[in-house]
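All protein chains but one are shown at their positions in the complex.
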């Protein structure tokens, strides 16, 4: 199954809704199975630097089929993937990037959220993900 | 007045609607007054290379406060802005990038569309623009 | 249907074989439906600058679902897509990039060849393509 624009937009909407509940200003990006941008939304007043970070978190999750924060654990000094962030024109490896799976468990895309603490970013990304599973 | 996420998303929706009427598969990008991405949508099956082009058209329009195609006339061989595309990490100067103005005529953002002929790209961008003016 | 590594390698082999027949030294790149590199081969003594060009030709073809040379006609001065090459981290729009389709006519990847004249590049790319259709 392929991710549809409708699903991708629904995920952005769910992320924005969750952000409002938490009184946050977020950037929400959705990529498809090919790691190409499918939908994006930035709330008024959200950090400008987070446009790129949200997109990179989504791409990073899909590039390695795991949540961005999991890669970040492995890329610390002394860990196996130290400085992996230098690949693929820049990865973002802290939390906020999560995977989208279809009903059969196949990965069909990923979501990246940036604009607050990594805990909040991850919470909003998870809410966005739930809207389409 | 500042561009809102709601307006930006409305523009994406209007672009998608127009594309469906014309039986096209488009990428639609909206940037704010700061030329930063605000909303984006890619229709299923749209050209992969048009993600970047749609975003660059919107940015190009706002960078110089004129429609992308206008800059393209000036960037031809022998013209005053020959090869201006080399600046700003890459401009796209053919039609499909249009400006968004508020009620007072102030420029508050821009729209970029890519996925078909430049005439179709421009038509869809114009439809997207009309949705929020 | 998805492009397999076996098919991609078969295409590289066919390109190399054709190049030997024509007494040429080529780079042959194959990307999948997501425009990601799947297989690559460079013949001994082939131009070093052609590694990147072969890969970019394959990506360019898949980015816009047409042969790279077709885009090149449209990107000339005065033509609709002038300087489109500035998008997507650099396109190559002269001949040598061709599409791979499955039995149902769906595009599943692309081939890029570089190392000689554009006529020879295109001929070798076409031979590579035929090996898997």
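Letters A, B and C mark the chains as written, and numbering starts fresh at 1 in each.
Criterion: contacts are C-beta pairs under 8 Å (C-beta built on N, C-alpha and C of every residue); 3 or more make two chains touch, one makes a residue touch a chain.
Predicted model, so just to flag it, every value in this text is computed and none were measured.
Colleague: List the neighbours, among the chains on screen, of the chain that has been left out.
Modeller: Within the full complex, the chain left out of view touches A, C.
Colleague: For the chain left out of this view, which of C:38, C:66, C:81 or C:124 touches it?
Modeller: Residue touching the absent chain, from the options given: C:38.
Colleague: List the residues of chain A that touch the chain left out of this view.
Modeller: These residues of chain A touch the chain that is not shown: 34-35, 60, 62-65, 77-78, 80-84, 86-88, 91.
Colleague: Residues of chain C in contact with the chain that isn't shown?
Modeller: Those residues of chain C that touch the unshown chain are 2, 4-5, 8-9, 16, 34, 36-44, 48, 51.
In the analysis below, only the chains that are shown with their structure count from here on.
Colleague: Any idea how many Å lie between the Cα centroids of chain A and chain B?
Modeller: Chain centroid spacing, chain A to chain B, equals 24 Å.
Colleague: Provide the C-alpha centroid distance between chain B and chain C, rounded to the nearest whole angstrom.
Modeller: Using C-alpha averages as centres, the distance is 29 Å.
Colleague: Rounded to a whole Å, what is the gap between the Cα centroids of chain A and chain C?
Modeller: Distance between chain centres, rounded to whole Å: 32 Å.
Colleague: What parts of chain B, by residue number, touch at least two of the other chains?
Modeller: 48
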